Every structure is written in C-alpha cells, then in structure tokens.
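Yeah, one chain of the complex is gone here, protein chain that is, but the others are all in their spots.
Take a look at chain A:
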C-alpha cells in the first residue's frame, strides 16, 4: 500500500509514465488505485512523431501492469517520509 499512498499524495502533479512498449505519456496525475492503475489528464505523448497513435487523446486510463517507469517531479518527493514509510512497510511484510 506504500506506493498507492504515495501516488495519492501526488495527485494533481505532472508526471511522465513510460510504458513497457516504450511509449512515454506526459500528463497530470488524476487518480490511482491499489493496482497502481493510473488515470492521466491533459496528456501528450512524449515523442509525438514516433508515436502518432494518440495525437488526439487528452485523457487516458493506464493499466498498472503495463507501466515500466513513472518519472516524478523532483519536488514531489519527501525523502524522509518515504524512508520512514518503507522501513515500516518492510517490517510488517
């Protein structure tokens, strides 16, 4: 549940989701769920010339399992909070 909580705190921020098929989508994080499925708003594909498939798509739902990375805003991370939450989560597991 650690990353679910983390992404909930990040709602409204701009992120870039890189998928396993190498497509990268930049957008505003609208919502997330326990599977880390992501809904993005105001989306733009990063390399639009290479991937013209989604030129007119502005909102999308991304299945969590197809995500490779999520590039996060550098100031969207409270490092100490993450460290503490990780230690607590790791102990519980």
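Just so it is clear, contacts are C-beta pairs under 8 Å (C-beta built on N, C-alpha and C of every residue); 3 or more make two chains touch, one makes a residue touch a chain; residues count from 1.
Methods note: contacts and distances are computed from a predicted model.
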Can you pick, from "Histidine-containing phosphotransfer protein", "39S ribosomal protein L13, mitochondrial", "Integrator complex subunit 13" or "Sm-like protein LSM3A", the UniProt protein name of the chain not displayed?
-> "Sm-like protein LSM3A"
Out of A:9, A:33, A:47 or A:89, the sole contact with the unshown chain comes from A:89
Mind pulling the chain A residues that touch the left-out chain?
-> 2-3, 6, 20, 36, 64-65, 67-74, 76-77, 79, 82-83, 85-87, 89-91, 93
